[in-house]
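Excluded from the complex is one protein chain; the other protein chains are retained at their positions.
Let's look at chain A:
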Amino acid sequence: MDATDQKRLLREMLFARRFEERCAEAYHERQIGGFLHLYPGEEACAIGVLEKAQTGSDYVVTGYRDHIHALKSGMDPKALMAELFGKEAGCSKGRGGSMHLFDPDVHFMGGYALVGGPFPLAAGFAKAIQLRGGQEISICFLGDGANNQGTFHETMNMASLWNLPVLFICENNLYGIGTAIERSTVEINQYKRVAPYGIEAAQCDGQDIDIVMTHAEKAVNYVREQRKPYFLELMTYRLRGHSMSDSGAYRSKEEVEEWAQRDPIGIYKRRLVEAGVVTEDEFHAMDKAVQDEIENEVVRYASECPEPRVEDVARYVYTEGGNNHG
């Protein structure tokens, strides 16, 4: 990877962080409603994995902590912020919200609130790819908490049985909402849980984007070439609460602080500074430019564009012509 790409990746992670910090502000200002689940601390997972995928062509699906997966898949940040603001110009026309982002134009297939619900959807995308023929793969990002749902086991079995080209990325942030993994799960190493289904798997650090990319490249290539599922577990941590209403009472300050030392942006920035790819001054300029872009382009756009028309409230329940036939 050359210096231009390294700087671009650093900027993408920084953009993700600043974007979501701005989301939190907008939430407190009540410009964003409902539930808001943020991703700070986990950026290297989505950005590192999808850096090695064919975004726009490969299908991507995830749970409700979906902003950064959508962005890295190619969604316009303005359409994303407009969705959070509930606007007609949002990626889901203001009908979805934070947990239900969609952009089928770039094969970003959503944003789902039911934990474990996307497992079979991802296998279904792979099933359609298999029927059509083609080199795309399906990529499913979910947290460790989802692996205690029946859909995890049912889908692993079928994906392996039918050789479906789907890559399962487990973002193991050690907590299922507010319950620590060792209090909910017997086998805390998630990658070991797919062995009975005959699925190749690995576990790696999810905080260092170089390590993520190394493993992701291998995983993506395996699925694309072998036309079989693969399971990659990324060890990570969310630096904020589960959602905006999280008390944080279930984990210690020391633990959070320890993981903050392993912030993926900090790790990557230090590496690039040491290698002479960026200077501290360049980093600060980059940060300023990112924040200006978010404020002047993204937030301004989301604030100014119109809300959906109330008379369209029942639109999209069915497709137009859903009763047509023949």
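The criterion applied here is as follows: a residue touches a chain if its C-beta (ideal position, glycine included) is under 8 Å from a C-beta of that chain, and two chains touch if they have at least 3 such contacts; residues count from 1.
Keep this in mind: contacts and distances are computed from a predicted model.
Chain not shown in the complex: UniProt lists it as "Alpha-ketoacid dehydrogenase subunit beta", one of "ABC transporter substrate-binding protein", "Alpha-ketoacid dehydrogenase subunit beta", "Sulfurtransferase" or "Phosphate transport system permease protein PstA".
Per the touch definition above, the residue from A:31, A:54 or A:157 contacting the chain not shown is A:157. Touch with the chain that is not drawn comes from one residue among A:124, A:143, A:241 or A:264, which is A:124. Looking at A:37, A:52, A:93 or A:215, the residue that reaches the missing chain in the full complex is A:93.
From the options A:59, A:85 or A:283, the residue with contact to the unseen chain in the full assembly is A:59. When the omitted chain is restored, the residue from A:245, A:261 or A:324 that touches it is A:324. Touching residues on chain A toward the chain that is not drawn are 59, 61, 90-96, 100, 102-104, 109-110, 112-114, 117, 119-132, 150-151, 154-155, 157-158, 161-162, 315-319, 321-326.
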